[in-house]
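All protein chains but one are shown in place.
Per-chain residue numbering starts at 1, and chain names A and B are given in the order in which the chains are listed.
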Amino acid sequence: MTQDKGLPAPIGVVYNTSMARADAALALAALYVESSRREAKVSGICVAGSGFDAAIFCDIVARFYTSSTRVPSSNAVLPIGFPSDPPVPPNPAMVETTISRKRADGQPQYTRTIQRVTDTAAPDALLRNAITFSAETVVVLSAPATWLVRAVGLAGARAQYQQHVKRVVVVEAGEADRDPAALKSLVAAIPVPVVLCGRDVGEALAVPRSRIESSFAWAPANPVADAIVAAGGTDVPLHDVAALFYALHPDSGCFTVTDGRLAVVPEKKTDCAAELVALATSKPASPPPRGGGLVKN
Amino acid sequence: MRASAAGIPLAVLLTALVATPIGHAQQAPAPATFNHDVRPILDEVCSRCHNEKKANAGLNLGAFMDPTTIATKRDAWELIVDKLKAGDMPPADEEPLSAQERGAMVSALESAFARDDRDLKPDPGHVPAHRLTRVEYANTVRDLLGVDFRATDEFPPDDTGYGFDNIGDVLTVSPALMQRYLSAAEKIAARAVGGGPLPSPGVFTRRSRVRKIADGMIELKDILEYDAEYSIRVGVAGHRGPDDPPVTMAISVDGTPVKTVSVPVQLNAVNKQGGATQRGVYEARVFLPGNEHAFRAAFVDDETLKSIPAKSRGDVNQNVFPEFIDVAGPFKPAEPHVVKKKALVCDPATGSVCAHRILATLARRAYRRPVTAADLALLNRVYAKAATNGYKPAQSVQFAIAAILVSPNFLFRVEKDPPAGAVARVSDVELASRLSYFLWSSMPDEELLRLAEANRLHVPAVLEAQVTRMLADAKAGALAENFAAQWLGTRTLDGVTRDQTKFPEWNADLREAMKTETRLFFQAVLHDNRPISDFIDGSYTFLNGRLARLYGIGGVDGPDFRRVELTTDERSGVFTQASVLTVSSYPTRTSVVLRGKYLLETVLNAPPPPPPGDVPPLDEKDIGVAVSHRAQLEAHRTNPICASCHNKMDPLGFGLENYDAVGRWRTKDGTIPIDATGTFPGGKTFSTPAELKVLLRSRMPQFTRSLAERMLTYALGRGVEPYDRLVVKELVARTAAGEYRIQALVQAIVASVPFEERRGERKPGPQEAKGQ
Partner (left out) sequence: MIVTGKSLSRRTVLKGIGTTLALPFLDAMVPAFARAADAPVRMAWFYVPNGIDMRHWTPVDEGSLKTLTGILAPLDPIKDEILILSNLTTHWGRPLQDGPGDHGRALGSYMTGAQVYKTAGADLKLGISADQIAADVIGKGTRLPSLEVGLEEARQAGNCDSGYSCAYTYNLSWRTETQPLPPISDPRALFERLFGADADEPAAARLRRLSMRRSILDEVLGSTNRLQATLGGSDRRKMDEYLTSVREIEQQVARAASEGIIIEPGIEKPFGIPVEFPDYFRLMTDMMVLAFKTDVTRISTMIVGREGSVRSYPEVGINDGHHPLTHHQGNMEMLAKVRQINELHAKLFAEFLVKMKNTPEGDSNLLDRSMICYGSGLSDGNGHTHDQLPTVLAGRGAGFISPGRHIVYQRETPVTNLFVTMLQRVGVNPDHIGDSTGRLPGISLS
């Protein structure tokens, strides 16, 4: 609408994830925090390489972070992409706590709008459509490349990618190479620069799990916090968070790119890791007031 | 009711005096410059509200601090100058500029404009091959062949663009339309030549088209296809009391009485016994040429009617009245009638020499230019082919005429294109077509064509005289019919519905009357060469009985229209005519927003941007009952996002709240009295529609500009583009110099660069020399 005349439009983010590791959950939280600050816009979330519960988890996080009570038929709520063709991979263990957590009265703790597989979106359609939602979009791939390459291969999609997508970041830890043929075709087909975020980057930015859990103290119940606890392990390497952060802020000073590979600037390692954690564990900013009192019917 | 100088703010007057020789940067004292006179004020005063954070009305002057933006953001700068000159900015509740500051700013900016414009090469624009609209087709066929053809019934509606249906780029030919052109051509050709065999006669009913004009008077308008005898059958229904005298009924065609009959009104014994409705049919037989005709059946000198209450006049047990008109035919006439056919300059039965003459004459007029050998060869071939196929000479001529009517030379106005990028004058013959389709929505007449062929049309004195002649001709009614109806939006009355319970008087007759009033009004302004301010507050109009009743004006009865001088403040000009007020309302209620938007667009030349997506609707139940319309709409103004546009629209609409959704005057909306106060842009207030009009009158330059742009669009058949800026300015200046009279505007348009010239798109090909 006509509200934000002075500010640049937020960058759209398309996040294709397997949602199987703690850093993926953190990256999703970070994305919504950035979105609440109007630094980014959530254009599309697509699950690949994991089972249906991963999609439900993404939906829960989305509802939680946008405090959205509008029903799914409204245009403002984006569906989550999920490939429904068999064979369907197993559900990631990390998400089960969040999904099954109940309140004192026995009702589910977290609202969700996805009940059945058909409440999710067709992944190739979503991955093509989502990049058109903003003039500038970035894509973070942290899952097998199967669906992204199919989306790029759809008629007219390549031109859309060329027009809208600024950069694509592939996360090695996300096992894009689980489908090597697709990854190869993707890099060949995609008309924009692809940056690889290797495992070394995530590991260089690893943070103790206890610190993350304590940073979530602002909410008595938080779906991402539950997943971090369930994921276990002493340290949490921040693969996806780093990739997302680079995609949105390539000039942050935390990273350098050589030959299409991301690398952490050694002196900034601790500061950047702290910044990433702060981002991912923040409370989302409140939306600006809508102003005036419209006559209610 | 006339605006007086005292109404114009002093600051503006002074500005006009201070910023004298605008447009030419040669001024004796230190000339006002951007850096000295504009930027400081922008910085200190304007940026208080128009900055990156606040951006009132979406304007952030941060980007405007550089003088080079005058060229790149010219439209925005022009708007800024307009607002400065009108005194709209700074707004009334902010610290004002001194007259000197304001004058210097305006002068600096306008000199910059003039400097930029000096180097602007006049670009007349380019309109592609321009297909005839439905109306133009029908008019052209009438003028060419004397055949009435209802193109609006036969052809699909024309696509519209920029608010008009005659935009060259938008008009297309689809296969469905081509099919219609072909069958229309055959039908028209048959009627143009006549003399064909008559089909076997029968009765055809057009019951749904019969209109009741008044008590005891009905009318049917229809097109007859053949020159023949027809039987007009009028059905009468009902009865009156046993002592009532019989009533006389006159049957007439096109205003001429054909037969008078005496209709008995007593209920006869059989019907009394059986309890059936009394019905009778009365017949009149007459020879009629094939064309459009108006059939009327009317009771004359019907004194008994006065004693029957209005409620019962449609009751077949209380009254008698004419019910329907059927037409039967065509019958072979008892004696041969000769109907002169416009197309036949000689008798085709005499042989092919005559046929060729007929076709040559027609082709020149139909193609609107001298005919070439190729044109004639084509038509003669068609004629010959028909003759070989066994058709009689008259019928063979028909086929050739049909070929003319589907030819692209007839259906399109094609102009020779100069090479790409080059600008050239259109030929006189092309100019004649532009002129006649602009002013008459029809083909050039003989005088115009001859002048064009003699290459004398473009001479300014000749051109001006022709325009004056054409405007005095009855055919100039096309401007009222086509331009005005689309400019004012009254053409959409055809699709308007009103809630029958709230507006029981709304019906087809009232709709027609509304359209006619506006059409006749525009025609009068045009014909009498009145100043265009008459559209705002001209104190006369044209009414018939029905419309006068709606307006509450006495002394006007009957279905025919006449000129009425208006004596009260309630009505004047065109913007408080029922037609305009109706199209700017919803079926069940008025709309302040629609009316405000209408005035902004049509009079003040400041169309508001479109609304955002999710606007909540009005709670209609309460309007006029618990809460006034005004109070509900105040919500627009409390929400700052809505206010930016609604602050400009709503007050204007409120000023028209005294007129309900069919244009009737009211002082109460339900139980709540109407409050018609509002604030005009710039700060002045008004409290009645009359005062609103005074303020509108003070904006003659904006109104003239708005009208000039719309009329230019209509005249050219393309939207007004940024490179037409200077042209529009010139049009406004010339109209102002001509005392704002409407013919001055028309003449200025005809004399303008885009009307007389054309920019080419054609890439010169190898067959450059092959012309048409």
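Note that a contact is a pair of C-beta atoms (placed from the backbone, for glycine too) under 8 Å apart; a residue touches a chain by one contact, two chains touch by 3 or more.
Since this is a predicted model, take the numbers as computed values, not measurements.
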Check your understanding: Of the listed residues A:122, A:152 or A:183, which contacts the missing chain in the full complex?
Key -> A:122
Review point. Thinking of the whole complex, not just what is shown, which of B:39, B:126, B:142 or B:595 touches the missing chain?
Key: B:126
Study note, to complete from the structure: Missing-chain contact, candidates B:385, B:450, B:562 or B:668, resolves to B:385
Review point. Where the complex has a chain not shown, which of B:82, B:101 or B:154 is the residue touching it?
Key: B:154
Review point. Contacts of chain A with the missing chain: which residues?
Key: 72-75, 79, 81-82, 84, 116-122, 124-126, 128-129, 132-135, 154-156, 297
Study note, to complete from the structure: Where chain B meets the left-out chain, the residues are 126, 128-129, 131, 153-154, 156-157, 159-165, 167-170, 172-180, 182-183, 186-187, 199-209, 223-226, 328-330, 374-375, 378, 381-382, 385-386, 389-391, 399, 402-403, 406-409, 411-412, 414, 416-417, 420, 486, 489, 491-492, 494-495, 497, 499-501, 586-588, 610-617, 619, 718-719, 760-763, 765, 767, 770-772
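In the analysis below, only the chains that are shown with their structure count from here on.
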Review point. For chain A and chain B, what's the span in angstrom between their mean Cα positions?
Key: 57
